[in-house]
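Here it is: the structure, laid out below.
For this view, one protein chain was removed and the others were kept in their places.
Take a look at subunit A:
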Amino acid sequence: VTQLSNLEEISQITTIQGLRSSLLAAIDTLSRVDSSVAVSSGGELFLRFISLTSLEYSDYSKCKEIMIERGEIFLRKVSLSRNKIAKLCHPFIRDGAQILTHAYSRVVLRVLEAAVESKKRFSVYVTESQPDQAGQKMAKALRKLNIPVTVILDAAVGYIMEKVDLVLVGAEGVVESGGIINKIGTNQIAVCAKAQNKPFYVVAESFKFVRLFPLNQQDVPDKFKYKADTLKTSQNLTEEHPWIDYTSPSLITLLFTDLGVLTPSAVSDELIKLYL
């Protein structure tokens, strides 16, 4: 989003349509390099946010100023949203809780930081999260905060679930049905949590809300499942490991976003408000 707002500032184009198409092209290039859900949804929302002004002012240069201003507001909102979410979520972590989390998420890190600041004692289990061992990175960051942390195998989630009080994960994207798209392995954790009646909480900023509605794992577009260079180079996608999976809304208890604490069915209401 920072890149997009910079582009906006330096753009020499004098028509709104031109600006819009150049921004779209930029989003495209970014997506081609790093095809993650957050980039595409963030980009789309940024575009909508700034183009809402285009209807009001006829003088282009004034309009451009306003758009740049709004771009900066958007950026600031995004960085503040993590703090907002942390404030909403940390009361749900009780003293003495055992938390299970998956892979590396900066939002979850911020939430746990806020919980530590409010003098709560808890311990965390992190899944190793192959193939990139993101769980180790998370464990290192948590140790810096002096939180007792244990790294477990991805396969040990079913084993550890009975010890855990709640599951807290981030999300790369939140879809229209209220489900989430996150690092591969999240769906398994959600299913185990449901089977053992443990609450499954998701923390995500609102710019991650995306206009997708997958019906099952197959329905998630390939451009999100695999890295961009894999898509370009590989011959047969069925041999590649997907990087993300889809968790259905029936497995999620609550979503913590900067729009508030939502149930999965409320996500669609928020999306309708955002996009319609």
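Quick note on the criterion: a residue touches a chain if its C-beta (ideal position, glycine included) is under 8 Å from a C-beta of that chain, and two chains touch if they have at least 3 such contacts; residues count from 1.
The definition used in the following text is that contacts and distances are computed from a predicted model.
A.B. asks: Considering only the chain that is not displayed, what protein name does its UniProt record carry among "Proteasome subunit beta", "Translation initiation factor eIF2B subunit delta", "Radial spoke 3" or "glutathione transferase"?
C.D. replies: From the listed options "Proteasome subunit beta", "Translation initiation factor eIF2B subunit delta", "Radial spoke 3" or "glutathione transferase", the omitted chain resolves to "Translation initiation factor eIF2B subunit delta".
A.B. asks: Please pick, from A:44, A:154 or A:176, the residue that touches the omitted chain in the full complex.
C.D. replies: Answering carefully, the residue with contact to the hidden chain is A:176.
A.B. asks: List the subunit A residues touching the unshown chain?
C.D. replies: 176-178, 211, 213, 215-216, 219, 249-250, 265, 268-269, 272, 276
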